[in-house]
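The complex appears here without one of its protein chains, the remainder shown in place.
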Amino acid sequence: MTDTERQHHLDLRETVDATAAAAGATAALPPDNPLHAGGETRSQWRDVWRQFRSHKGAMVALVLFVLTILFVLVGPYIWTIDPTYVDIRARNSGFSAAHPLGTDQLGRDMLARLMAGGRVSIAVGLTAMIIAISLGSLIGVTSGYFRRLDAPLMRMTELFLALPLLPLLLLMVTLFREPLSQSFGPAMGTFILIVSAIGATSWMQAARIVRGDVLGLKEREFILAAKSIGTPAHRMILRHVLPNVLSPIMVAATLGIATAIITESALSFLGLGFPPDFPTWGRLLYDAVDQMIQYPSRVILPGLFISLTVLCVNYIGDGLRDAMDPRIRGR
Amino acid sequence: MLDDKPLVSIEKLRVEFETGDGIVVGVKDVSFSINPGECVCVVGESGSGKSVSSLSLMRLVEFGGGTIAGGRLMFDGGDGKVIDLARQSSPAMRDIRGNQIGMIFQEPMTALNPVFTVGDQLTEGLMVHRNMTKAQARARALEILRQVRIPEPERRMDQYPHELSGGMRQRVVIAIAMACEPRLLICDEPTTALDVTIQAEILALIDRLKREKRIAVLFITHDMAVVAQMADRVVVMYRGDKVEEGPVEQVFENPQQDYTKMLLAAVPRLGEMTGKAAPERMRLMRDGTVSAPEPIIVKDPKPLLTVEGLTTRFAVKGGLLRRTVARVHAVEDVSFTINAGETLSLVGESGCGKSTCGRSILRLVEPEGGRVDLGGTDILALSPRELRRARRDMQMIFQDPFASLDPHMKLYDQVAEPMENFGIGSRSERRDRIAALFDRVELPRSFMRRYPHEMSGGQRQRIAIARALALNPKLIIADEAVSALDVSVQAQVLNLLMELQGDLGISMLFISHDMAVVERVSHHVGVMYLGRIVEIGTRQQVFENPQHNYTRQLMAAVPVADPRQKKISEDLNFRPIPSPIHPVDYRAQPSVYKEVAPGHKVLVEPATHH
Amino acid sequence: ERGSDGALNIIMWQAPSTMNPYLSGGTKELIASSMVLEPLASMTPEGEHVPRLAAEIPTLENGGIAEDLKSVTWKLQEGLKWSDGTPVTSADVVFSGQYCMDPQGGCSQLAKFEGIESIEAVDDLTVKINFTEPMPDPYSAFVGANGPIIQKAQFENCLGANAPTCTDQNFNPIGTGPFRVTQFLTNDVITFEANPEYRDPAKPAFATATIKGGGDAAAAARSVLETGEYDYAWNTQLSPDVIAGMEQMGRGKVSAAFGSLVERIHVNLTDPSSSHPEGERSTNAHPHPFLTDPAVRKALSMAIDRQLLTEIGYGASGKPTCNYVPAPEAWASPNQECLTQDIEGAKALLDEAGWTVGGSGVREKDGVQLKMVFQTSVNAVRQDFQALIKQWWSEIGIETELKTVDASVFFGTDPGSPDTLQKFYADVQMYADNFEGGNPAPYLAKWTCDKAPSPANQWQGENISRYCDPAYDALLVELGKTVDPAERGKIGQKLNEMLTKESNAIIPLIYRGTASAHSNSLGGVQINAWDSELWNVADWTRVQQ
């Protein structure tokens, strides 16, 4: 008997059984259409997406996030004022047609600066967060999963936690600023430097949390079961461990974005960041704090964008997490 | 006796679930009632809605994503008022749950909170519903633990669920349900994880409660023998509907529906195999005719797995600093051989170390000593990398199917995983093979897209079996592989396993409580007690000429699938079971056997059971 | 009347870390210690000397300064007492000199004692300072808050290597000033009470005083101008509109005092390019490809609108300037030429010098493009300046890349760091500097050829621009030999002009005052840039509004 025949036979039998048992009941049964249903016809990701779409908050957040990204990416092509152009006569001007969001103390256009700043902030935030989270998850999972590596990796985590950030950053900048800007150009070089500096100094918390979860997970029976079918370590981690520790990772990721955006601005106060006339949201916010009373819009605008981005990422993370967790999915 | 009005009556219940595929109907249209002091058994193939019906009675489906879409659940509140459980407020339900209605859950591992001790979880309900003090509750909890025959209840009170064997956990769950002496006891497969002796005890206990306290019992099980012993009335369910209902004798002797007939035909009965040398396939009814079983004979058996002196112990931690205070001698000096293409069954009471023995062979727990030789490789000497390769040849089906499935993975991926691990076949070949496997374990292909929690207990078990078969292993360790399945599917799956055994020469280590099944499928049988094998030999030797006292007790306790031969009431008087826990410095004796016949060995030293 | 006006609250956002100015050298420590320790003479806000512990200022006329300029004799006031009640004697003065000049002590004011051969006590109240060579400016040692007299009895065991172990002494020195320390928490809070032994029985008017540290300039200004929690806030350099906003509350105001601080741009005359091997970057081995062209340097200066910079960055606490030495009067050049911005002129100048505008709007000549890196320390005003200047320079066809460096790195002298002021791995850089006392000569002496920083002197040279003109060196030698103040001023002006107007090696921008906020209820404040701002704290009173 070939497989299709067998399947057909089975289906036939089910129908027969069903009719034999109670009449007309099959219609309300789960849509079992075994002949057409295939395990792979619908991929996991499409499933997740479908679920994600039903999460209202996440969808709104996604739309807003895409809009923000469009704002910073496409915006500069529409609103073409150079964000670093100093128009001293127009300084400190309020909302007007020439400068829809006003200007700063040197007469630089705020709208253009917000767009340019957003590019950097979002790019830095996302990239640094991804670096930190990947590094953190990698180290957390490895040290939770491999007993032998646990001690050395956790001691290394402690070392990193203990290292004073500022001297470390200063050192990194001294060592790598020139080589990087020579091989990638000054802007890209600084970007790489900044995201790796932030990434390299903020993975520890994620690592610790993930490790803790993995330790608990390791004792679950399905891990034992996976072991018994010969699942190699890397596959075990990718398929069984990671999906099950996703929620703390998601939280760490959202928090990580906020931290990265703020840290980037902190770096520029130390002269470690982008060139000083290069706007970023964090720096726009910081620069305007002193003038908060006179020019409230200058703090509110960048603050709003930072919060919006973080909120969006948070809701998207929530939605993703829910969508990836089959247990919650039903609700 | 059964004259008063029903305690609970289910009327036209319909339960729906929302899944990724849209609405799934768990129960379509079910009505039946239970009187006080009556035991109604619900049987039916797995996935037919038995658990969902019972969860609806407790109004717990809602928490699992289901909704009671229609019907009424009338419950006699005790003060003469009949209330509709489906419309009760949650505080009112809380007062009923655990107090008026107790429920025993199907899967013991996940049903218990991993971070609280057994004692904590037991006393909780008592303190809430019976207003007991901590000490009183503890005393009562100990009493119940004794009733459910847990060895060393005092110590168990302070242990955590993961430190107990599957059967012990199940008994803890039973104890929790019975703690407040509810008026309705819902038992969802309460004894599938228990060995026959304990099962008999528990059944007797439930029966006694039913008779003496006039408790109504809703009993869900696959085991027709248990049904025969326990039921006053039987409800047969099929695919979310009730198909037949009637007094137990009537259903057993004069089944009306084809489905019921098929179910009964598939029931194995102890003693059927007397006088037969080789195991035989299960009887199955197809298209109204019962298939004739054929014997499975292995020509020229060669040893595949040799186990010598296997010993596994667990540390027991105590105190605030959780130091090792004692050790559980879970497996102690166990030796046996399995020939290629043959089946060795391990039977024995719950907690005697069967699962641990199976896991030690796979090195899922590290044994302390001994030798395991699989087809010439010394398993215990392998490096992790070699061990992984070696596991391709030996597969395990776990006792607790839900816990052993990754909750985040689709069933398709779970079954595909072993093949992917060893890079077997192309994508499409794998897909075909998985489809074939789903067919073989009788699961519709649409289930490939579901997640474990969307399945019934038996459906999960079948996934676990499909996963183990995916690699065509040489050795399968089946830890209670079929005990969660309804008889018809059980028969099919067993036949499948035997078919594969015949075709591919697979060897099996079959761990089970069901003596009737064991009798049918095994070439050899080992009886375990307290971590040691007390008797081992061919099936005929052990079943037809049991030598060890414990083996005899086990045989005597097997329930008979005949409602007219009830033996529940006569109390089988068991001794309290000695403990496998010994102080750290305890030195275990080696096992000494007497060979009563060629290949038939009985433990003489240490003498454990008289 | 002493102690009648209650408590005086001062906030210094950069908190003092010690009360011993000989061990720190930082302005914040000088200010705090000047409440307690006093020198022989102080400087007034106008830059003149007034006696403190001395009975009078020694001059040639009164015979205090020897004819040959090789010694100066100070007389102490009579009846002076330390706050512990013991008398102040010339031995204390001699000891103070000894303390700072100890080679192992690491005294930060050592430069003030340069050229001193010996200090001797003539009698109980007379001290004579002998110089190795004729000293045109003898008012160096013990003049100003950074050269106070400390008590011999207290510091006797703290000489040389023992200096740092004397924590109690350093934190709670016995002094002669109007206040004495009651509690010293380093980098945090200092509390004082009126010195019962202070020479004027009516002073100080305040019974207690507190110097609180922490926060930032804006917060410090806010606590004086807006919340009124503090009476005086030191160094509230903020953008003018923020200050104006705060002053609107009417609780106090910000005032500035002008000393010699000039914000300027230094042009690197050597090539900082990283294509040169380490050790040769920014050294005389490689002249700068285009900044060696005087026309380019002049154009850089011409393109800048100093007036606007002042307005945006400093308001009332800054004045546009073309001078490197802005004061004293005699030394400041009358040069005003640079004060008007002249973009067109700069363009013309560059055209004339052969720098033609290339495709991207950047001027070039012989394949050399006018592209520069412009660095400075992290500071909001400086970053605004950078942005403005960058724009002006781009208008004349010079492209600028901006860079900022953390102040502790920039002003640090770590030879391992590439970002220090001295290494100058950039084409132009901006910072401010000043000199102390009334004598700019050492300040002008920084620009000789031999003082250019290089690996040979561990990058410790002071000639940041790597300016080298033999005529300048020669003129400086002449200055050293000149005694007549008027003549010295003339030479000084010439030197000043050589650095700025003539060579544009230094492009001065703004003559900066030090701004501090004080409450309207505080009377007697005379803010002083030549000495400690609290120099006359004994005269401060509470005024009713």
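By written order: A, B and C. Residues from 1 in each chain.
By definition in this document, a residue touches a chain if its C-beta (ideal position, glycine included) is under 8 Å from a C-beta of that chain, and two chains touch if they have at least 3 such contacts.
The rule is simple: contacts and distances are computed from a predicted model.
Asker: Which of the following names does UniProt give to the chain that is not shown: "NADH-quinone oxidoreductase subunit H", "Multisubunit sodium/proton antiporter, MrpF subunit", "Inner-membrane translocator" or "ABC transporter substrate-binding protein"?
Answerer: For the chain missing from the view, the UniProt record says "ABC transporter substrate-binding protein".
Asker: Can you list the shown chains that the hidden chain touches?
Answerer: Over the full assembly, the chain not pictured touches A, B, C.
Asker: Touching the left-out chain: which of A:74, A:98, A:163 or A:238?
Answerer: That would be A:163, which touches the missing chain.
Asker: With the missing chain put back, one of C:51, C:87, C:214 or C:524 would touch it. Which one?
Answerer: C:214
Asker: Touching the hidden chain in the complete assembly: which of B:40, B:176 or B:466 does that?
Answerer: In the full complex, the listed residue that touches the missing chain is B:176.
Asker: Can you work out which residue in A:119, A:239 or A:321 touches the chain that's missing from view?
Answerer: Result: among the candidates, A:321 touches the missing chain.
Asker: Going by the touch rule given at the top, which residues of chain A touch the chain that is not shown?
Answerer: Looking at chain A, the ones touching the missing chain are residues 57, 151, 154-155, 158-159, 161-164, 166-168, 170-171, 174, 205, 208-209, 212-213, 215-216, 219, 247-248, 250-251, 254-255, 258, 261-262, 265, 282, 285-286, 289, 292-293, 299, 303, 306-307, 309-311, 314-315, 318, 321, 325, 327-328.
Asker: Take the complete complex as the reference. Which residues in chain B touch the chain that isn't displayed?
Answerer: Against the left-out chain, chain B lists 58, 60, 63-64, 90-91, 94-99, 102-103, 105, 107, 110-116, 121, 124-125, 128-129, 160, 162-163, 173, 176-177, 179-180, 317, 320-323, 402, 453.
Asker: Residues on chain C that touch the omitted chain in the whole complex?
Answerer: 11, 15, 17-18, 20, 23-27, 103-108, 110-111, 161, 163-165, 167, 170-171, 183, 185-189, 191, 210, 212-216, 219, 222-223, 226-227, 229-230, 406-414, 416-420, 433-436, 442-443, 457, 460-462
As a convention for this text, only the chains that are shown with their structure count from here on.
Asker: How big is the gap, in whole Å, between where the Cα atoms of chain B centre and where those of chain C centre?
Answerer: One centre to the other, that is 87 Å.
Asker: Would you kindly tell me how far, in whole Å, the mean C-alpha position of chain C lies from that of chain A?
Answerer: About 49 Å, centre to centre.
Asker: Residues of chain C that touch two or more other chains: which are they?
Answerer: none
Asker: Using the touch definition up top, name the residues of chain A that touch chain B in the complex.
Answerer: 3, 6-7, 10-11, 14, 17-18, 20-22, 25, 28-34, 37-40, 42, 44, 47, 50-51, 219-222, 224-232, 235, 239-240, 243-244, 324-327, 329-331
Asker: Considering only the defined contacts, which chain B positions touch chain A in the complex?
Answerer: Within the complex, chain B touches chain A at residues 17-22, 24-25, 28-29, 65, 109, 162, 238-241, 243, 257-259, 359, 362, 364, 388-389, 391-392, 395-396, 398, 400, 403-413, 416-418, 420-422, 431-432, 434-436, 439, 442, 444-446, 448-449, 451, 453-454, 464, 467-468, 470-471.
Asker: What residues on chain C touch chain A, complex-wise?
Answerer: 218, 238-239, 241-242, 245, 274, 308, 312, 377-378, 380, 383-384, 386-388, 390-391, 401-406, 409-410, 417-419
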